[in-house]
Each structure stands twice: as C-alpha cells, then as structure tokens.
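The structure is given below, and queries will be raised subsequently.
One chain of protein is taken out of this complex; the other chains stay put.
Then we have chain A:
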Amino acid sequence: MEDIIAVDNLVKRYGDVIALDHFNLHIAPGEVFGLLGPNGSGKTTVINCMLQLLTYDKGSISLFGESMTPVRYDLKRRVGIVPQNVAVFEELTVRQNIDYFCALYVPDKGRRAALVDEAIAFVGLEDYVRFRPRKLSGGLLRRLNIACGIAHKPELIFFDEPTVAVDPQSRNAILEGILRLNAQGSTIVYTSHYMEEVEDICTRIMIMDQGRALATGTNDELKAMIGTGERIRVEVDAADDAVLRALRALPCVAGATFDGAVLETTCGNGQHNVADVLAVLATHGVATGRIYAEPPTLNDVFLEVTGKELRD
C-alpha cells in the first residue's frame, strides 16, 4: 500500500541550529503514528514542513503519493490539523468557529452544516454551541480546537500535543476520540512527549530527539530493541552481599541493588525472571514482602537510546 506520508532526507536549519537532520518518515494509511520526543526535538517543525508552512533546506515531502507544495490545496483539503496552541477566534461562538475552519475546506454551506453538527457531536460540545471560547474551560477549548481540525472529515489528521494542560478526564476523552477517528478511516499522526499516551493509542511510534529519528517501530518492537526487560522490586528486611552476588550471577539479571528496604533487580528479556529471583531469595532465607514486576517503558527505551530521561 502506498505511503500516505513520505518524508525523505529532510533537513531544516534555524541559523546554526539543525532542527531536522536528514529526517525520514513513512506512514501507511490507517496507522495511528506517534512522534515521541522531548520539547524541542523537532516534532512540530516536521509537521509544519510537511504542511508547507515552514521552508526547509533539503529533502522531499509527499502526501497521498504526491509531492507537497504550498499551493497544493487539493492535498491540503484532505488534511486536518489540530495545533498545539488553541487557535480559534475569541469573537466567534463554538459553532461559528467550527463552521469557519470547516469552510476553509468545504465551501458548500449545505454540506458544511451537517459536517459541523457531526463535529460538535463528536467532541461533545452540543451544550456549548453558543458559547464564546472565553467561557470554556481548558478541556472544552481543546475539544473545540479538535472539532475545528476534523470537521471536514480529513483522511489524514495531525494532532500536535493535543492533551497539553488538559485534565485526566478530558485527556481520556480526547484519546478515545482519536481512536474513533482512526476507526472511521482517518490516518493519525500524533505528537506528544507523554509516553503513556503514545503507548496507549499508537500502532507505530517514532522516537525523536534533536531533529533525528532515533528508533521506529511498534511499542513491543521498540522495547525489544533494548536489553532491559523487567524491573523486579521486592520488599525485604535485609539482603547481604551474598544475596546480591547470587542474584547478579543469574544469567537473566543485569544488575541488583538494595537500598535498605527494597531489593531492585534489573533483568534482561527472559521467560521466568520473577521465579528465578524469588528462588535465590528463598535459598538465602530472605523473607519477602510485596513484589513488583514492571515491564520496560518507552522511557527506558528513550533512556537507552539517548542516555537521558524522556521527561528531562
């Protein structure tokens, strides 16, 4: 199947700073593709380049199999954008805002009226159609921002950090909405620096940092790329050096530490890590309390790939 987005060798400089460094991105139709990276990693820049709002120094960009240029309004008509900052008219009501942005893509008033109604229902703003944005809470504003971006039923939708400064309830509603849009046939590009969100909804993920694509794959594929498997934490009263040495001697264990209350063991990818660790503790007569076994996270992936925390 032909890629819906094809970015090859894209280079974007801001003076001496390289914002995108020979960046490549290929997304197939129907994907929920996550661009994960810290602030300033180039996520928004690559979207603005794809949508021809920013110039770039080198590279090629194709959408829907066709080369993208600033005047390819036929291609832009098939794209929706939900920007990071809420960008709506303070002077227009909720309904008027959605209608205005929908009209940028759908000139026909009759057809647009149904689309606007549908978008309002989709984001659950039926009770607020006559409200001006200043009367809306942060979560409702984000929903309005989304409605303005999706009302024209685009085939490809960019969500640029849509959950920043949103309460957990609204965040869940937004994520569910994105999955519904995908189920209705839209391809989604979702940028975030919240790894949990990306893990939850994305079918494929790209980890970005300093304008470069560091790793791309499914959630499991990314985690499989790194050596870290489970992190096993056991509450114990005491653990001497002999216990720690015995744990480190296990083939599946990469490291073991004890802080006086919790024994933490970092394991590689193995089938019976917890059982092996508990067996060693039983052999040395260590009484155990609560046991936690945590699978690796994207933060572990990011840490291993970049040497720094994603939340830095």
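The rule is short, and it goes like this: a contact is a pair of C-beta atoms (placed from the backbone, for glycine too) under 8 Å apart; a residue touches a chain by one contact, two chains touch by 3 or more; residues count from 1.
The rule we apply is simple: contacts and distances are computed from a predicted model.
Set against the options "PCMD domain-containing protein", "ABC transporter permease", "Chemotaxis protein CheA" or "PorT family protein", the UniProt name belonging to the omitted chain is "ABC transporter permease".
The chain not shown here is touched by just one of A:55, A:137 or A:257, and that residue is A:55.
From the options A:43, A:76 or A:223, the residue with contact to the chain not on display is A:76.
Contact with the chain not shown here comes from a single listed residue; of A:23, A:105, A:258 or A:302, that residue is A:105. Residues of chain A that touch the chain left out of view are 14, 48, 51-55, 70-71, 73-74, 76-77, 79, 81, 83, 85-89, 91-92, 96, 100-101, 103-105, 107, 109, 148.
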